[in-house]
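A single protein chain has been omitted; all remaining protein chains appear in their positions.
And then subunit A:
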Amino acid sequence: MTISSTSRAGKPTSVASATKQGTQIRLEGVTKDYGLAAPAVDDISLTIEPGEFMTLLGPSGSGKTTTLNLIAGFETLTSGTIALNGSDVGSLPPHKRNLGMLFQNYALFPHMTVAQNVAYPLKERKVPKSEITRRVGEVLNLVQLPDRDGNYPSQLSGGQQQRVALARAIVFNPAALLLDEPLGALDRNLRAALQTEIRRIHREVGSTFVFVTHDQEEAMNLSDRIALFNSGHIEQVGSPEQLYREPDTLFTARFLGDSNVFDLDGAASATSAGWDGRTWSIAPGTVSSHPGASVRAAVVVRPEDVRVAHDPADVPSGSNSVGAVVRDLEYMGSYRTALLDLGRVRQLGRARVDALDSTFTVGDQVTAWWKPERQRIVAA
């Protein structure tokens, strides 16, 4: 299938010709052991669907970059298999895997012009000269840098360099594009702009993207699915909404966004859970299927789902609630965040208060409440 984009001049250009369907990347039992205390990557299985934008998210040292390097071939597998569209590539050297890669420091060749950089993968593949010229022009249009082909990388800004690197990594229609924290070196505004750019290019090129980042916001913005890494294994895989709304574990709940966490007194039953002597009701479908949840569980509620009332009588029936003291109010522009002292082991909770609601002040005795269907029971 042909990828078409509209250049600034308005004429359609076609960049790729065969990869619209993308490539499936399947990891099975992938392990990388450097002989340290714990394997860097420990028995990971993950299927990345053709054309999918998959983000490997996690704190540093969680194994996400090692996993990407294993897919790229820069690291050798200790055990397990990696298959592209069903064929095992575990023993292929990187230059035979036909995977594009984007690096945090751009890794442009400083002795080549922009055009020579972008032409490099085509030259290595012995593409005829006239076709090289055409495809380089097209892909530079696609990344919106059509007039910089004669410049050297050192003459470009960081954002422009990363666009050249992106053009170079997709010009040869790789089976998939691997992105290793490509926006990490850029400032905030530029990062947002390039996120938009990467999403657009993913849409237009349609090939499989595997994106590594430690920035949860970036992961949420970009991904079709996120694989959340934690110390060498995958904690949870799912769409950004799934990970945010339906975390399976405390780690997931804490890593993505703010959350109120209540460590339950014991395991939750099907309909109720106990916290600090209270009994909360559980809505169907809010209990994580994670096996750990049947042993030790916690209730997770997002701050935006927690309401605050002065009078306990104002709390709608059927809600779960907890008494609290307002410790502080943080003004966030469109809303305020109330920091709540929940009494027990000085635990602080967070609730969202309307920015215009001036009835709350620090020191108020309040009741924090939420609907049981907005909470999530996770493995603690």
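The criterion applied here is as follows: a contact is a pair of C-beta atoms (placed from the backbone, for glycine too) under 8 Å apart; a residue touches a chain by one contact, two chains touch by 3 or more; residues count from 1.
We adopt the following convention: contacts and distances are computed from a predicted model.
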From "NADH-quinone oxidoreductase", "ABC transporter permease", "Carbon-monoxide dehydrogenase medium subunit" or "histidine kinase", the hidden chain's UniProt protein name: "ABC transporter permease"
Touch with the omitted chain, as defined above, among A:D88, A:E124 or A:E217: A:E124
Of A:T78, A:Q144, A:S281 or A:S321, the one touching the omitted chain in the full complex: A:Q144
Among A:P110, A:G277 or A:P291, residue touching the chain not depicted: A:P110
Selected residue (touches chain absent from view) among A:Q155, A:T279 or A:Q365: A:Q155
Residue numbers in subunit A that touch the chain omitted from display: 8, 72-74, 93-95, 98-101, 103, 105, 107-111, 120-121, 124-125, 144, 147-148, 150-152, 154-157, 159-160, 165, 168-169, 172, 178, 189-190, 193-194, 196-197
